[in-house]
Structures are given as structure tokens and as C-alpha cells.
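I have placed the structure first, in the form of C-alpha cells, so that the comments after it can refer back to it.
Note that this complex is displayed minus one protein chain, with the remaining chains in position.
Coming up: chain A.
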Amino acid sequence: MSFSAYILKRIGGLLLVLLVTSFLVFGLLYLAPGSPLAFILGPRGGTPAQIAAVTQQYHLNDPFIVRYFAWLGDLFRGNLGDSIVYRQPVSDLLFSRAGTTTALVSLAAVIIAVVGILAGTFAALRGGWVDQVVSTLAAIGLSTPVFVVGVALISLFAVGLGWFPTFGVGSGGFDTIWHLFLPAVALSVASAAYLARITRTAVNEERTREHVQTATVRGLSPRLIVRRHVLRNALIPITTVLGLTIATLIAGAVVVENVFALDGLGSLLVKAILQRDFAVVQAVVLVLVVAFVVVNAIVDVLYTFIDPRISLGSKQ
């Protein structure tokens, strides 16, 4: 399959997935109890005239299908709609917050890849007590919830030692990395632990392969064997897991952003759901789905470079 045909196929698949998820999310929000009216009119409620006006303005009484297609029609015209609660275009809201989440997830992805692969490889190659320590730490990391890790990190490194700020995203550049470091660590602990275990297993498995025996009996240097024949081949399972992990990080960011009071997409999504801010919820979900599909597509393309037996779009 050619590269352009592959991309077209993936985009087609993406559009279908987006259509289905948007319908599901819209339907679920519609079915959930509560109405945006309470948030628009404030705690004391409004006069019947105000309620009627708002209901009229946002088409709250229209049937589900009509509202869904109205939203879909706007979307095709490039309009994500307006937030009922913030009273501004959803696209503006998304833009101002997407940067934070992107930076957070990217930083976490780097931490996961570096720590997970290094720790797993180290554990497999050294064995003995190194292996024991890494495996134990990985088990602890895997079983500790994100919010616990987040709170623990804040109380130790931000409040206790004062090395890091407790909240906010800083003022760009290095300051942002400094601000996002603790949240990224909190976000990556479980995934790094998981990746370390996968790497350890993959490396151990590759070491016993027959082709590694061939390399050994040819008298290649141990370092070359590890790099070219063990780690290189172990990359195949490692990439799979890393790709899936990064895709799910975007959803995991919801919790971390709330713990560290970051104004990213995750915290926006939670607020929007609580306030029945349909347009915002839809838009954020669409962004998450697109990100998930794009990350997976990138991993698929990477595969063809890592494993020559796999070609683009093959079922293998």
C-alpha cells in the first residue's frame, strides 16, 4: 500500500470514528440529568421570561436529533459553537488550553520512554538485585493511583523541599518545563513502570533467540550484540506499548491537571461535563479522539521502519 493511500484510509477511518463518538457523547450528555440553565442563570434561578429567553437562544427544547445535526452542520462550516458557560467561541477556549496539555503529555512521554526503556533494559541485562529493585519499584509504581502520586509529589518536592512550584504553567520556555515537571512525573509513573516491565520481558526474550546465538558464535562483541540484535529487536513490542501509553496519557491528563490546577484540556473537560456545556465537551472529546488516532497512525508508520516484515496497512 502506498503512503498516500494509507494516509487516506486512516483519515477515512478517523472521520467515521469521530462521527460515532460525537453521536455517543452528545447522546449521553442529553440523557444525563441536569441542564445548563442552572449554570447560566446562577444559583437563584431566573424569571420565567429569562428561562424562556435562554432556552430559546440555545435551542434547549429542540429534540435531540435536531440539536445534534445543528451542531454537526456548524462543525462542517468550521464552527465548533459557543460555550454556554464561558460565553465565548469553543475554538478560542481550546486553543488557549491545548498548549498546556500538549506540553504536559509530551514531557510525560519523554519521561516514560527514557525511564521505562532504561530501567527495563538495565533490569534485564544486569539481573540479580538490580532486577529485583526495578521489578519491585515497577510494581509499586503500577499500583499507585495518579492522584496519590500527584499529592505525594506536591507535598514532598513543592511544599516540603520547595524545589518546584505547586501549581500553574509558568511563563513559557524553561519556566514552563519547571512548572510542568512534577505533573509530568505524576502522569508518567504508572506508564513508565509498565513500560519498564514490558522492556524487561522483551529484552529477556530477545536474548534467548536463535539469531543472538548466531551473533555470539560469530564472535561479535557483547555490546554490539546487545545493541544490534537484542535491543533493536526488542523495540518492536516496546514501540507498541509506548504508542498505546502515550495515547491514553491524553485522557490521564484530566486527573493530573486537576490535582496541579493546570488549565489544560483535561480540567476544561471536567468542568464542561459538570456544567452540561455540550459544545465544549464535544469539542474536547473530538480533539482527544483525533490525538489518539494520530498517535496510533504514527506508531503504525514507525513499525515499518523498525520491522521490515511489516508493510504499511498489512494485517500482520
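FYI, contacts are C-beta pairs under 8 Å (C-beta built on N, C-alpha and C of every residue); 3 or more make two chains touch, one makes a residue touch a chain; residues count from 1.
Convention: contacts and distances are computed from a predicted model.
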* Per UniProt, what's the omitted chain called: "Cation acetate symporter", "Sodium:proton antiporter", "ABC transmembrane type-1 domain-containing protein" or "ABC transporter ATP-binding protein"? -> "ABC transporter ATP-binding protein"
* To do: Among A:I40, A:I154 or A:A215, single out the residue that touches the unshown chain.
  => A:A215
* Structure fact -> Across the whole complex, the chain not displayed is touched by chain A residues 209-211, 213-221, 224, 228-229, 232-233, 236, 306-309
